[in-house]
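Shown here: the complex without one of its protein chains, the others still in place.
Right, chain A next:
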Amino acid sequence: MAHVGPRVDYLAGFCCPPGGLAAGKPRVLCHDSHIYLSNGSEFLYVYDQEGKVLKAVYRCPDQVWHMELLPQPRQLYILCAHSGIYCVSLEQQSRLMEQTDGDGQEGNCPSGVLPVDSDACIFPDSSLCMFTLLNSFVITLSQAHGKWWMKLHELQGPEQESPLYRQVSEVGFCPGPPPGDEGDGPPSHFLPVLCCASSPGTLGSGEGLWCSGGFVLEEPLFSLLFGIDAAMLESPMILCGFPDGQLFSVPLKALSSSPPVDGCHDVSNQDPPVKILHHLEEPIVFIGALRTERRAAEDAEDEQLFGDAGCDCVVAVGHYGKMVAVKADQREEATVPELREYCLRGPILCAACGSGSRMYYSTHSDISAVDLDWVGDSSDPEDAESSTGVLPPVLSPASLSICSVVALSLSSRASEGESELLALSAKGRLMSCGLCSPEEPDVELTPAEIGRRIKELLSGIGNTSERVSFLKKAVDQKNRALASLNQVMNLSAALLSSQEGQKPIACTVTANWSCLLLRDTVTISCLLENCSEYSLEEGWTLCVQLLASPCALEEESADAATTFTFPIEQLLPGNKRELTLPLGSAADAKLDLPLTISCALYYSLRDILGSGSDSSEALDDFLPDDSPLLSPDREGICLPLSECTIDMLQCLRLESSSPGTDPSPLAPAPPDPVETFLKVSREQTEPKGGKDGEQLPPPGEGNLPPSAASIRVSSELLKTALQISDSEVPLSCATLRWLLAENAGAEALSSGTVTSVRGAAPDGGEVQLLVREVSMNDLSPTGPIQAVEILVESPSLADVSRMHHAVIRRIQALVLEQAAQGSGAPDLRMQCLRQIQANHEALLKEAQTLREQSPHGEEGAAMAEKLLWIYQQLRNPNLVLL
């Protein structure tokens, strides 16, 4: 089918609700050069197409559902929702307009909004759903008592007194329930569709008959469709399409029904006057008629006789795209109405028929034209079987490229030779669309037309560029996502492949003292170093998890972990970034030395999808405290970097370099709860303390005796392990340096021969570390063993423990390393060793039994003291690590 070349003019814009106009209620009528338009609101507009001005605006009391025009006398009939039909005389209005023009006040603008008041209401009936006009008759359709009622009223002339109309007859019938009324969802917003069909014989069908949307049907289709009775009565027929899809025909001349004998009539059992023509099974939105067969040239005289009357095909269109066409098929054996259903692409918002064989229908995306003209190629023997019938087997819609039109009307200005489609778009714009007939040759364009075409082209370009920019944006976003993914994959591969050796991205953790908010605290600094060849881009996050060691003093805090996240803006290859996080202040109560610190890189996959503007906040939600770093519920990629432990030795703040420094910067730290407990318990147990006075030096008033712990390591072992020769610094000094190697403030030690340091623990307690050389005489039969004793002293038992733990950890690592090298042990006096071991075992056993008993009251306190003593004994073994 030839593409119909439309020419679109925007005539005017009308206000529309935010969501756009809904289909069904808006309506466009055209008569002479005036366009009457209702957009479903309570306003009604009259637009002069020639003058291109809005002539009048009417404001109705309620939403306008339907509108019909009576040309003689010029009257508008308006159906308002839930109130009835109003009648507005247009002649009166134009007279009003002239008056204002005469006053010279307004020019050609409408003089405000003309209200349609209740005086104009000629049918006050709230149940009215639809109406149509036929000359001086008004046909109304209302819903009451679960039935539809079609009523025929005759309008009385203006000279008649009060009742403006007289009800002539009525018929009640009930089609099935409307689809929307079956409980699901809001009631159907579809209104029934009424349409008047008359037979060619009807008196004065030429010009006297007026019915907008009505048509004259040719014989024999009229008789075939509506029966011979209606044809012989020459009765106009009302075609009525219901929201449930039923298409009825009612003869206006016989619009009466006998009272039903069994209540409501069944659909299948309608009274003969009311005839069901078809069931479309979806809301009917349009009924119209077409002239599908062009008259042959010799019939032109007939045309002169009958005027342009006579459609030969009736169509009804459903909302979801079903369409039915009926045409008389004069076959060999019988003349039958051929009925054919088509499927168009729905949802169909509105449709219109012209005088030709084309029907126009509008969906959300386009207006399409379908042509029902079809010449069955019976000359072709092959097609003869498939192409029986007078209607085309399939329809091929031709696009007009106008989208979301909610009301269509064919202009009656067709006298100029070309028909014109008036369309109201969902955005309230009134357009006229010239429909060049396909067979018309292209005419020379006038300058005005060229201008218009340029305008169309420009607006088309505007539309296209808008769309292009939108698409471009989408493509860019996808590209970016892909690039990010690629980079993430590269990094992950690099990190995962180098598991054994040096990782290309390293995170080094050190502990420092720094002054934050006038307070010295221990901070942990993480140095993230990118040695890979890829840069860390935005989207990566460094997660640092602090986990108190399970061997910390408080058992219940074993699982306590805190995670810090640092979004990384960008880290180019070879660059470093240092991040600091305070230890003292941030997690005072929770964190206790030693701390295990795990670092990992995390990449949220959500960021790839573009909505990662507030990713850090989102990530904090993602990674709640206490959750393990890697968990499946995180939508992202997590790459572990390193894990290290921070202990007392690293955190100790040395004061040896400046002994005179006022210790006041060591602000009184919050008292260690363990210490407080011990202090209190010790005070309580003081009277009984005499027995153990031997081990516990008598405490001075308010000055607790320093707790102590000692470790002895054989000099040989240390020497080999630390690889130091006798000539250099003394062994004790070297040992101290080794111990404090990771301490940031330990540079001072390297200068002199320092064998003892004092320092402050993170919590402020004082700790002394003393290294001396001792010789152990009774251990080895071969003579005294030279050893190094590391002595830890602090008034705080907790600090002693922490320091002890830290020292032991290092020596353990050292011993393990040495053991791996397999150096032989010197001769030892086994009995002595055994004795020491037995002592220790006894002490351990005692400690275990004490711990198993649950302490209560004083007994408990005593027990605690005893435990303390035992632990102190255990911490001072006379053993030496060889």
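As a convention for this text, a residue touches a chain if its C-beta (ideal position, glycine included) is under 8 Å from a C-beta of that chain, and two chains touch if they have at least 3 such contacts; residues count from 1.
Here, contacts and distances are computed from a predicted model.
Q: Write down which listed name, "Exosome complex component MTR3", "EKC/KEOPS complex subunit BUD32", "Mitochondrial outer membrane protein" or "Phosphatidylinositol glycan anchor biosynthesis class O", is the UniProt protein name of the chain that is not shown.
A: "Phosphatidylinositol glycan anchor biosynthesis class O"
Q: Given the contact definition stated above, which residue among A:67, A:116 or A:277 touches the chain not shown here?
A: In the complete complex, the chain left out is touched by residue A:277.
Q: For the chain not shown, which residue from A:8, A:44, A:231 or A:568 touches it across the whole complex?
A: That would be A:231, which touches the missing chain.
Q: With the full complex in mind, choose from A:35, A:54, A:255 or A:348 the residue touching the hidden chain.
A: In the full complex, the listed residue that touches the missing chain is A:255.
Q: Determine and list the chain A residues touching the chain excluded from the picture.
A: 134, 137, 144, 152, 154, 168-169, 219-220, 223-225, 227-229, 231-236, 251-263, 268-273, 275-279, 326, 328, 330, 332-337, 339
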